[in-house]
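Below is one structure, written out as structure tokens; comments come after it.
All protein chains of the complex are present and in place, except for one that has been dropped.
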Amino acid sequence: MHEGTPLLELTGATVRFGAEVALDGVDFRLFSGEVHSLMGENGAGKSTLIKAITGALPMDAGVLRLDGETVQFGTPHDAQTAGVRTVYQEIDLLPNVSVAENIVLGREPRRFGLIDWRRTRELACTVLGELGLDIDPASKLGVHSLAVQQLVAIGRAISTDVKVLVLDEPTSSLDFDEVSELFRVIRDLKLRGVAILFVSHFLDQVYEVCDRVTVLRDGRLIGEYLTREVLRIDLVQAMLGRSAAALHTRARADFGDDATEPYLSARGVTVNPGIEDADVDLREGEVFGVAGLLGAGRTELARAITGIDRLDAGIIRISGTRQSPRGPHDAISLGVVYSSENRRTEGIVDGLSVRENVTLALQAERGMLRRIPSWRQQELAASWIEALDIRPPDMDRPAGTLSGGNQQKVLLARLLALSPRVLVLDEPTRGIDVGAKVEIQNLVGDLADNGLSVMFISAELEEVLRVGNRVAIVRDGCIVDTVPAEQLTVDSLLALVARPGDADG
Amino acid sequence: MTRTDKPTRPQTSLAARYGTFMSRHSSILPTFAAVVILFLLFAGAQLYFGNFLTPSNLSALLLNNAYLLILAVGMTFVIVTGGIDLSVGSVMAFTGILGAKLLADGLPAVLVIPLMIAGGALIGLLIGVLVQYFDVQPFIASLAGLFLARGLAFVVSLSSIRVEDPAVLWLQSTRFRVGDWYITPTGIIALLIVVIGVLVMQWTRFGRTIYAIGGSEQSAHLMGLNVARTKVLVYVISGVCGGLAGLALTAYSGAGYPLNGVGTELDTIAAVVIGGTLLTGGSGYVLGSMIGVLVYGTITAVISFMGAEQSWTRIIIGTLLLLFIVVQRLIVARSERRK
Partner (left out) sequence: MKSLVTHRLFWPVVALIALIAINTATRPSFLSVTMRDGQLYGSIIDILRNSAPLMLVALGMTLVIATRGIDLSVGATMAVSGAVALTIIDASPTPHEPSVVALAIVVAVLVSLVLGTWNGFLVSVLGIQPIIATLVLMLAGRGIALLITDGFITTVNSDPYKFMAQGYILGFPFAFYVSIVAIAVVVLVERRTALGVLTEAVGINPKASHLAGVRSRGIVWGAYIASGAMAGIAGILYSSNIMAADANAAGLYIELYAILAVVLGGTSLMGGKFSIAGTVIGVFTIQTLISTITFLGVPPAASPVFMATAVIIVVLIQSRRVHRAVRSLIRSLRSLGGSAEGDDASARTAQAGSGSSGDESARDETKVTSR
């Protein structure tokens, strides 16, 4: 394909954080005019590698070569000037300022020392035209959808000479058409000789648009493959270090029939603009999986049926009685609890101790006057720490110092301490190492066996299939279908989640 | 999506034009509301008094509020970055009394005026450094500036000092007349500051960086903009405006007085917010702040016309401020829900 010298070459990259080794002697190369994917599980070292390439982190060892010359980027700005640009998932642009300005700010065309707005607009029009974006360059960035904002971010990155373009999870919030658009832009850039680093966990997309794949695991380079030569199953094996088939959690007790009355029943649930006309039944003892792309409306669905967001339409029945919970406090009193996907910003109160975090919801339920006595708090905290194996088992430690997996357990303890009937978990295993992931998945199964209704939302399709009895597919704000898990495979689920139209079963 | 070389111009139906306008200039809405209010005030006052909208009254409006206008321009810079400057009233008093003292001691005005401005700039620099390099919240840092400036004012003098210097007095007593309209040099200075403010905010990278910081400081940094220097400079600018306002006020009252400007920072913030600048930063216009100052000035003038107590001014400004904030909040809440 394209041999010769790589445009960007990293040899022996090593990065340590204290005693921990994030990257261990990793080699990486990128050729101009290719689309290259970086793959690996969470914690494999992908983001560390990107930070090393883009100057956001210094390396302890290793040599970086760009265009044959050894370079050292002290700051991201150095990398940008050298032509290495990154478009992150969180749009790093300015929503309050026009599209044209976002593209141009930092290197605006000037006349007599003042900004030449006419040339700015022209420049922006050119860039937008190249991307095929039909938007008004004078409009504020914030009025546009995330997909458009992302393309504008790419526009900014390519508006001056770019050699390497790093795209970090670019398709997570895009629908099918938007993904096609993005891929068209990527292919155009390829033809221009730009080297593109495409970081994504969507295997299908990687196979569709990338030429080569580099797999990292535990900070080490596992291999570099041509996408046309490597099988999916081998790629997954390289990422996980074991075959996917061996990853089954323990079998769940056979779930009963459909005749049992659902504990929570939602019909026609609509919250504008996130979720529309959704029907959900949560039964005792069942794990109800929810799968969909990010931004499809899964969290909106969860927040709608747990009463956290006000419904614009729809009816919720709990134990047969119609209810209208107006917020988490009401929902909790009805036995319905919700665990947010943003564990750090909407879950853990990091300044409070583990004990205080665990007893928080219970205390809130009892009201502010009836304080839970200290001995009882300690009793509760200790029993949950033991039951969920929270480490370190120190209840007076600030909860913010715990690792992601243990924080998630603290959150679960908090919710379970309320003795709920319905447990809605939004991305509970995100950003957690594999060991803790399996613990939590097993726990969910145990809870269902004990009679709880669990709604389990996850972007990892394998996980949803492993844990759920039935799976609801959410796309563009609607529940497209609800299917028993045995009838699905990862690929068929992926098809339902990513594509519009008639793919069924 | 079709590929085009130029984005197509939107259709010219009224709804589409409104949509385009809003997507480009939604942040001008609060300022527009301020203009409407000013208009209503003028109309109402004219109807009530019959002789309110005369050239001499309107000229007096600028004359009496020149100091506030200067302060408001500086404050706009600070607030658009998402910060706040509580020291402006005290800085105005300090530079005023400092100037008066130096003039009384015999220094020529040509030396004293730059010193006044430098004094304001130094305090602004202190605040800016605290905010940017020591992570102090702007509220606390400018609070320290407030205390410092007020204290320094009293160190200079405990009582008022008259200004006899002809150069300074000229700034206020001269009137350039065009028919019944007149303007003083201080008025010209104030308007000049406004023009410079507009120019900088809309046509320089520095000004655009200010909006960027207000929009998302992290993004601005990642875009390679010099966030640190800009953040410090806006406080210096506010300090410079404080110094100029001190000059204007001293010329206006013919004396420096250490107790000047108590509460003026609040009036300034109110004028800027009423003029359409969001306290959260990222949007706002210098011209809007000028409208806000005119609103403030008109209310004060109307109240003095009515012979009512001046305490009503503060109450009305407070209520207006409240109205603006509630409406701003509702608009923000609605656009957040729509996302």
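For the reader, a short list of remarks on this structure follows.
Every chain is named by a letter (A and B) in the order it is written, and numbering of its residues begins at 1.
Everything that follows uses one rule, which is that a residue touches a chain if its C-beta (ideal position, glycine included) is under 8 Å from a C-beta of that chain, and two chains touch if they have at least 3 such contacts.
Predicted model, so just to flag it, every value in this text is computed and none were measured.
Looking at the complete complex, one finds that the omitted chain is in touch with A, B. Shown as candidates are B:173, B:280 or B:304; the residue that touches the absent chain is B:280.
Contact with the chain that does not appear here is found for just one residue of A:27, A:177, A:365 or A:491, A:365. Within chain A, the residues in touch with the undisplayed chain are 16-20, 42-43, 46-48, 50-51, 57-58, 60, 88-91, 146, 168-169, 172-173, 199-201, 294-295, 299, 308, 327-329, 331-332, 338, 340-341, 345-352, 356, 360-361, 363-372, 401-405, 414, 427, 430-433, 436, 459-460. Summarising the interface, chain B meets the missing chain with residues 84, 130, 133-137, 139-141, 143-148, 150-152, 154-155, 158, 258, 262-263, 266-267, 269-270, 273, 279-280, 309, 311-315, 317-319, 321-322, 325-326, 329, 333, 339.
By our rule, only the chains that are shown with their structure count from here on.
For the pair chain A and chain B, the distance between C-alpha centroids works out to 44 Å. Listing the residues of chain B that touch chain A in their complex gives 1-8, 10, 20, 23-24, 26-27, 199, 203-205, 208-209, 211-212, 214-216, 218-220, 222-225, 282-283, 337-339. Looking at the complex, you find that chain A touches chain B at residues 76-77, 80, 91-98, 101, 105-106, 108, 110, 113-115, 117, 125, 128-129, 132-140, 143, 156, 177, 181, 272-273.
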